[in-house]
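Yeah, one chain of the complex is gone here, protein chain that is, but the others are all in their spots.
All chains are identified by letter, namely A and B, in their written order; residue positions are counted from 1 within each chain.
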Amino acid sequence: MERPFAITLEVGSSRHNKTGTWRVERPVYVDRLPPCNDACPAGENIQGWLYHAESGDYESAWRKLMEDNPLPAVMGRVCYHPCQTACNRGKLDEEVGINSVEHFLGDIALDKGWMPETAATDTGRTALIIGAGPSGLSAAYHLRRLGHTVTIYEAGANPGGMMRYGIPKYRLPREVLDAEIRRIEAMGVEIVLNHKVDDLAAVLAEKRFDAVFLAIGAEIGKRAYVPAGESARILDAVSFLHSMEGQAPPLLGRRVAIYGGGNTAMDAARTAKRLGATDAVVVYRRTRDRMPAHDVEVEEAVEEGVEMRWLSTVKHADAGKLLLEKMTLDEKGMPTPTGEFEELEADSLILALGQEVDLELLRNVDGVVATDGVVQVDRNMMTGVPGLFAGGDMVPGERTVTVGVGHGKLAARNIDAWLRGTSFSKGGRPELADFDLLNTWYYSDAPQTVRAKLDVARRRSTFDEVVQGLDESNALFEARRCLSCGNCFECDNCYGVCPDNSVIKLGPGLRYEFDYDYCKGCGICAQECPCGAIKMVPESI
Amino acid sequence: MLEQIEGSQAVARAVRLSRPEVICAYPISPQTHIVEALSVAVKSGALEHCEFVNVESEFAALSVAIGASAAGARSYTATASQGLLYMIEAVYNAAGLGLPIVMTLANRAIGAPINIWNDHSDAMAVRDAGWIQLFAETNQDAADLHIYAFRLAEQLSVPVMVNMDGFILTHATERVDLPTQEQVDAFLPPYAPRTYLDPADPVSIGAMVGPEAFTEVRYLASLRQQEALSAIEQIDEEFSEVFGRRPCGFFSSYRMEDAEIVAVAMGSAVGTLKDAVDDMREQGVRVGALGLRTFRPFPADAIRSALSGSRRVLVFERAHSPGFGGQLSADIAATMRSAEPTVHSVVSGLGGRPVTRLSVASAIQAASKGELGLETFLDLDESLLKHEVTELGTARRSSATGGTLAQIIESSGPQGAR
Partner (left out) sequence: MPFQPIKFYQTGSFVVGNRLLSEDQRSVQSSQARTNSLTLGHRACQGCGEALGARYALDAAMRATDNQMVVANATGCLEVFTTPFPETSWQIPWIHSLFGNSAAVGTGIAAALRSKGRQDIRVVAQAGDGGTVDIGFGPLSGMFERNDDVLFICYDNEAYMNTGVQRSGATPPAARTATTDAVGPHPGEDFGKGKNLPLIAMAHEIPYVATATVAELRDLEYKVEKAMSFHGARYIHVLVPCPLGWGSAPSDTIRLSRMAKETGLFPVFEAEGGEVTSVSNIRHQLPVEEYLRPQRRYQHLFRPQPDTETIGRIQAIADKNISRFGLLNGEPK
């Protein structure tokens, strides 16, 4: 076809006009830190594994999760999910049910028998881990993944630590726990049971191991002094819950009082209820909003008929009754006695006032510092003794399974570096993906999926699991509620909304590139990016 | 085949034989009979593979033709007078885009005062638009020129306007030799557009062109009009071969041998001029007539050589540029570029005023005696003007120059300088 001069032009010839020179600001793709990841004590890349779950690729999701946490089925049940508290979606409608998706992934992995990857070659290095609780198992798993030979000495008859001896079955069925531990063992981790280490110095002296990770937990129940009559029945919550594992349940009587306001107090109260107590009364010296127990625990306890006695301390215990003193909170929120008293009928009193670390095994080890009853570690989780690391409940920090798992991972990475003669660096912390950076218009309106709960009548009388898992369609739905804060999820918005066709789509999984030859820097892509993964940066002119 | 037929019907038949693919028009006298006939042809199925679009204005009429032509269809429309002015933006545009649209202009005066009768004011209003403008002398001419126009337009990618005097030709019934479809098909091949809107080979048509290339675009348009002059000569040959009838070339010449005086006109008045020439020849005046068919492009060389032996050229022109004079005489004077011949503008036939054999002869007579002014309004009815011109004269008296009715008519403003 002829092209008459000037009035008729060859299509697409404007490519010669490089409009990028107009730009004063340039868009750049960034990966910001999602608040969930930021909040996760185990350092999970939650947004990362939800990304796979969203597409129904649960195995990839699980594998992504397993990079940081070897116990998703456990975690999906017992984690207090600070990720969800931090979740940006909470500001939109309700937070994403991350924990429920993790629960689902954990269960489907057990169901399908998926196995984690291990290093192709063994390093020949050995590590000893003392304590098969969450922290020890986590460290063992990560070290094994890295190719090291791992042995765990566990004092108890079964592995799991507080997961087994502290968390009631109705929250964590033992077959789930056993299955996830078995999977770690199947990777080649050796767990030596009934092997209590009394004298660490002696073990270190044997020099059988290139590194040692200490994770013995805090298993001694604090026994605050409560004046008591001779026939008063007082026991501590740790022992009480421990005794639920295979021993004859203790005789508590019909009316049980639990002293304390933490999660353990709730576990004890709910367990007492299930053992047949007509009355299970939690006595706590402050108010509900100051209670360390998590809301969900308190709610479930109340649903199951546990009573709460706020602003009360136990002044005296006697057979069949307690004398409580009413408290009040001063301006700093500290409970102060009022001098008013009342009686509470109680056949037994369970003390749930916290736990302590048994530091006896460290008595002959020089260089380990313990302050306030816990072992001090540096930011690499190493004690004052080179090659001796510690984590979990025995070091400072919140005492939860998730924190323990996180300690185990961090310790493992540092132990790995130690074994290789290098140092481990977490890398720079990316900018946080704040809610304000999102363009939430684009997200579908979708309320959270609630996991079904066991009928209350059954909860009061059995140890069946209370919180049921999601089925696949629910889990998929829930995963897809993720906003993918700060991380591109290939929604094509930038590619579509650019008036200057200056975004190049690279294809599935490959994301996009800006064509700076033409990008005029209008900033629509950044404004319309749902998840805040584009940043406008001034051009240096 | 010879037929006694109305001019409009003859043109409609010629257009039909040219197998247009899109026809669009808006009613305006005196063009209506042509498009009425074409609409019947399309609606009845007599003219196949053609769309007839009844548009809402002349602006749309030519715009539809622009779209159709750009899409590769042979496109036709017809208009006159006010209608042409209403579409004038599109007139320029069609030429600028090089779209070979054929349009009949049934020449008519432009208001105000509103006047439906013939003159060439409309054609003159668009003489600079870049179209080829042909003028028919007879209805045979008008019919032939339409077939011819499609061929010329498409060969050059330039739109062609066929001018035919409103009513005088459009509504006159006379004998016309209408060709057969086979003849037309032999002369006019199917339209093969130079460029068109084709999904298989997309282009952008109608770019914005700035100072860097606009001059060149206009230069090329000028070259194309020059090219049209040779194309016309070539097509004339082919036309006569197919139809056995030789078109008149750029212009028709009548008794031009040894003519000292040449009467020039475009359109139907040429016939009257020929009669007047016969009359004056009988009186011994050496006079001839030249009927200009091709007004744009202006065949300057041919005109120069045709007129070079004459002493006076009388241009009977049916349009007038107030404040300047006749456009056709100005073009001819500019073409001659010399003192000889003297070019007289005889403004005649405005708004349907008949151009009579007698009046033409008397103007020739005056010219032969050296008594004709440089600009004359033929058959001016002074009785009608008495009051008005007195008023005008009063106004003039208050100005620096002043003058009488006679003076005003005779001197006729700035043209007196020529």
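The criterion applied here is as follows: contacts are C-beta pairs under 8 Å (C-beta built on N, C-alpha and C of every residue); 3 or more make two chains touch, one makes a residue touch a chain.
What you are looking at is a predicted structure, and each value in this text was computed from that prediction instead of being measured.
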**Study point:** Displayed chains contacted by the hidden chain, counting the whole assembly
**Key:** A, B
Check your understanding: Which residue from A:M163, A:V375, A:L437 or A:C522 sits in contact with the chain not drawn here?
Key -> A:C522
**Study point:** Option from B:Q9, B:Q31, B:S69 or B:S329 whose C-beta touches the chain left out
**Key:** B:S69
Check your understanding: Considering the whole complex, which of B:L197, B:L229 or B:V242 touches the chain not shown?
Key -> B:L197
Check your understanding: Hey, which chain A residues sit against the chain that's not shown?
Key -> 6, 9-19, 22, 54-55, 441-446, 477, 480-484, 489-493, 495-497, 499-502, 505, 507-508, 515, 517-518, 520-524, 526-528, 530, 536
Exercise for review: Determine and list the chain B residues touching the chain excluded from the picture.
Suggested key: 21-22, 24, 49-51, 53-57, 59-60, 63-73, 75, 89-90, 93, 97, 197-199, 202-210, 212-213
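Convention: only the chains that are shown with their structure count from here on.
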Revision key, fill the gap. The distance between the C-alpha centres of chain A and chain B, rounded to whole Å, is 92
Check your understanding: Across the complex, what residues on chain B touch chain A?
Key -> 96-98, 157, 194-196, 198, 201-207, 209, 213-214, 216-217, 220
Check your understanding: If you look only at chain A, which of its residues touch chain B in the complex?
Key -> 1-11
